[in-house]
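Here we show just some of the chains, and they stay where they sit in the whole.
Here the chain labels run A, B and C in written order, and each chain numbers its own residues starting at 1.
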């Protein structure tokens, strides 16, 4: 187990509290608690403490993002349906200035047309979608690689 | 080193042969050979042999995809500029019926408007973008987790 | 008075707490309490208990919908201005899987162009609009007929 070098906030938007129960054909059968546990394990294995927060309230998600400023090193966010509509969330991510990765359980680009546009994408450094609960773990890994690379002044992707 | 259970094809589209030299501010400094090596290492560590192929020709990419039918277990594809324009590539991915993951070095959703639409997304199971060379490694991991889960009849994301 | 066979949730979105005071030319003069009472009476007459909930918070409406899973048999929702913008609410209705009827006091299709698109419609079984406070009563009746028909395995509309 490496020492804890990073703290990461995992944000879950509206309806994700129902994971495992809601439309399993689309969203899979893992519960939110299981996803949080998997993310915590994956973080720990790479020296990162992971905090999780879910809310159905856009305002609560923004409040939580604000509180994260200065307290965490990066954010993984699955904004749920707000992904496609919330300029306020876009502004919040920009206002916090934290490296942020967008993630989705399903693959929105392959669903209804209105899910093709992510309002928050322009404020994010990257995105992972379509791998069910694994999307979170992969997003977390990508974020940590980004933080590592930034720390050592190198670029991501070429570390052995 | 686990035994080799899977074979994966990594497809690189137009202009990716120039990686490391082309617009490093956007695409990073890793070369294509380094990326392929990193993907091979990451695959090997998870029991997957990785084959790579790059072409600036849409037709050559389609030919290579066809040849992969029955020969590989899944595909990671960075279709470059063809991502946004090629219906023929979309059809080719569908025609092959292989689990396919779209990946990008940069984060297209945060760039020019015409990069927001992926023509091939509807035929892909997921996507990873914005992590530079790491996008490939994460996409490969996501694909392998998908293959594993399918093999054992479980769902991805909850494996310890 | 028939025995109570059903429980129905009536959800009121933003600004509906002001009913009776707000733009009566458009929305009529009945207050929300009067509407809730009329819905309760209409429900009771058909064997349904009616619970009501109003909030100006999208998140609170989603929370309430989640709480209704397993606890009620159907939902009548007037999402107010969120009707036209909230993908999160659409997802919430789908996530709950309850038969849901959209209703409006005014007739949005005859107002500003942006009121023509209902974001939540694809998750609803039907809609009633334009009858002022009666829209709720009619929506409730339609929902109950649907529940009855489903229960007896027949189709709605042909019961004597």
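The rule is short, and it goes like this: a contact is a pair of C-beta atoms (placed from the backbone, for glycine too) under 8 Å apart; a residue touches a chain by one contact, two chains touch by 3 or more.
Keep in mind it's a predicted model, so treat the numbers as computed, not measured.
All together, the complex described by this structure holds 12 copies of its single chain type, of which 3 are visible.
Criterion: only the chains that are shown with their structure count from here on.
Rounded to a whole number, the gap between the C-alpha centres of subunit A and subunit C is 34 angstrom.
Subunit B and subunit C have Cα centroids separated by 46 Å. In whole angstrom, the spacing between the mean C-alpha positions of subunit A and subunit B is 21.
Not a single residue position of subunit C touches two or more of the other chains. Within the complex, the subunit B residues that touch subunit A are 28-30, 34-35, 38, 41, 101, 107, 109-110, 116-118, 121-138, 141-142, 145-146, 155-158, 160.
Put simply, subunit A touches subunit C in their complex at residues 13-15, 17-18, 21-23, 55-60, 80-85, 114-115. Note for the complex: subunit C touches subunit A at residues 57-60, 62-63, 66, 69, 85-92, 94-95, 97.
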